[in-house]
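The following block contains the structure, expressed as structure tokens.
With one protein chain withheld, the remaining protein chains of the complex are depicted in position.
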Amino acid sequence: MTISANWYLLLAAVLFCFGLVGVVSRRNILVVFMCVELMLNAANLTFLTFARQQGTMNGHAIAFFVIAVAAAEAAVGLAIVIAVFRTRGTLWMDEVSTLKN
Amino acid sequence: MNRTFSKLALWAFLALLVALFLGYFITRVLPDYLPAGRAVPPRLGDLVFYACAAATVAGAAGVAFSRNIVWSCIGLLIALLGTAALYVFLSADFLAVAQLLVYIGGVLVLILFAVMLTNRIGEVNVSNQSLGLGGGLAVFAAVAPLLMLVAVLVPWPVRPPGPMAPTTARIGDEFLSTWLLPFEVASVVLLATLVGAVVMARKELKAD
Partner (left out) sequence: MAPYQPKSDPKWLVALTLAVALTVPFLFPVLILLSMPLAEPSGGGVTLALRWLGNVLGTDLSGPVAHDVGTAVVLLLIAFLFINFGAIFSGICVWWERRIAGRMQSRIGPNRQGLGGFLVWVADAVKFLLKEDLVPAEADSLLFRIAPYFVLTGFALTFVVLPFGHSVVMADLNVGVFYITSVTALVVVGILISGWSSNSKWALFGGMRSAAQVVSYEIPAGLAVFVPVLMAGSLSMQDIIRAQGAAPWDWFIFRNPAALVAFFVLFTSQLAEANRTPFDLPEAESELVAGYLSEYSGFRFALFFMSEFGNIWVMSALATTLFFGGWQVPGMPAAAISALKGTGAWWGWQLVSMAVFAVKTLLLANVVIWLRWTLPRIRIDQMMTLSWKYLVPIGFVCLIFTLFWQLGVGAAPGLELASGVALSVGALFVVIAFFRRVFKNVTDVRGDAIDLSNW
């Protein structure tokens, strides 16, 4: 017996929701960052589930791009984090709002 | 006093909503849509799947709710490992390994570095006011039912997946034919990232 696609989708939904809750409710930017990664992973899981259902490689290709973009995002994002921390000494998102006005 | 009470009431209400939804979901919805033939005992592969899925969910919960940021990192590690294992179940071996290499070897290590550079050892970061756990729960209550119901209720076409087949060569072919332009764009994005990250993280020059 193989696990049906519904289970994978359910799991992806749960992962996505956890990520979403984290993004909304946490203030440390690094945690927000990790939660975004979780949501990207949930999306990848969905792509791959459908790729298996369809028997094509398109899902794999898109998941690959998602991984590449996530790596880019991590590099730039963390460079910003370090730069912000160096100038302001805090990582609490609400306090970093210079660009607001 | 009043504020505390209203806050408590909000929390209780939301918790009740979530509990009601989960109860309904587990007792009423799931049994109808689970594959038939429950009498068959789960096989080894299924057990491994459930273990991976449980680890992934636990890790994700750890990321979102842990109060210590290093434990969030560990949660992310577990969630990423679990997802990589699930990719293998979906016969996406190349992506599973790419996930290990890029996410754990790259992203997670970068995050750990950032954590260690920006936190004093042992400092605890508490999550809190702005939207708070209450807001989080509200979002959860709004989104989770929708996503879960879609995942479970929609009759996705059930097609018996083929046997595990190596995907590396097929992915390569796809990249150099169908996805050639996105592939090149992705490499440009990575190059721009490389330059951008160096420019941003570099120490300011003292000259000016």
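Letters are used for the chains, namely A and B, taken in the order the chains are written, and counting of residues starts over at 1 for each.
Keep this in mind: a residue touches a chain if its C-beta (ideal position, glycine included) is under 8 Å from a C-beta of that chain, and two chains touch if they have at least 3 such contacts.
These numbers come from a predicted model, not from an experiment.
Participant: Omitted chain: which shown chains does it touch?
Facilitator: B
Participant: Hey, which of B:Trp11, B:Phe94 or B:Phe183 is the one touching the hidden chain?
Facilitator: B:Phe94
Participant: Among the options B:Val18, B:Ala61 or B:Leu112, which residue touches the chain absent from this view?
Facilitator: Touching the chain that is not displayed is residue B:Leu112.
Participant: From the list B:Val18, B:Val70, B:Val139 or B:Met200, which touches the chain that is not on show?
Facilitator: B:Val70
Participant: For review purposes, identify every residue of chain B that touches the missing chain, sorted by number.
Facilitator: Here the touching residues of chain B are 41, 43-44, 70-71, 74, 77, 93-94, 97-98, 100-101, 104-106, 108-109, 112-113, 116, 121-122, 166, 168.
Here is the rule we go by: only the chains that are shown with their structure count from here on.
Participant: Can you work out the whole-Å distance between the CA centroids of chain A and chain B?
Facilitator: Using C-alpha averages as centres, the distance is 7 Å.
Participant: Which of the residues in chain B end up touching chain A in this complex?
Facilitator: Residues 33, 35, 37, 40, 42-43, 45-46, 49, 53, 56-57, 60-61, 63-65, 69, 72-73, 75-76, 79-80, 83, 86-87, 89-92, 94-95, 98-99, 102-103, 106-107, 110-111, 113-115, 117-118, 125, 127-133, 135-137, 139-140, 143-144, 147-148, 150-152, 156-162, 167, 170-171, 173-175, 178-179, 182, 186, 189-190, 192-194, 196-198, 200-201.
Participant: Touching chain B in the complex: which residues of chain A?
Facilitator: For chain A paired with chain B, touching residues are 1-22, 24-28, 30-31, 33-35, 37-38, 41, 44-45, 48-49, 51-55, 57-58, 60-61, 63-65, 67-72, 74-76, 78-83, 85, 91, 94.
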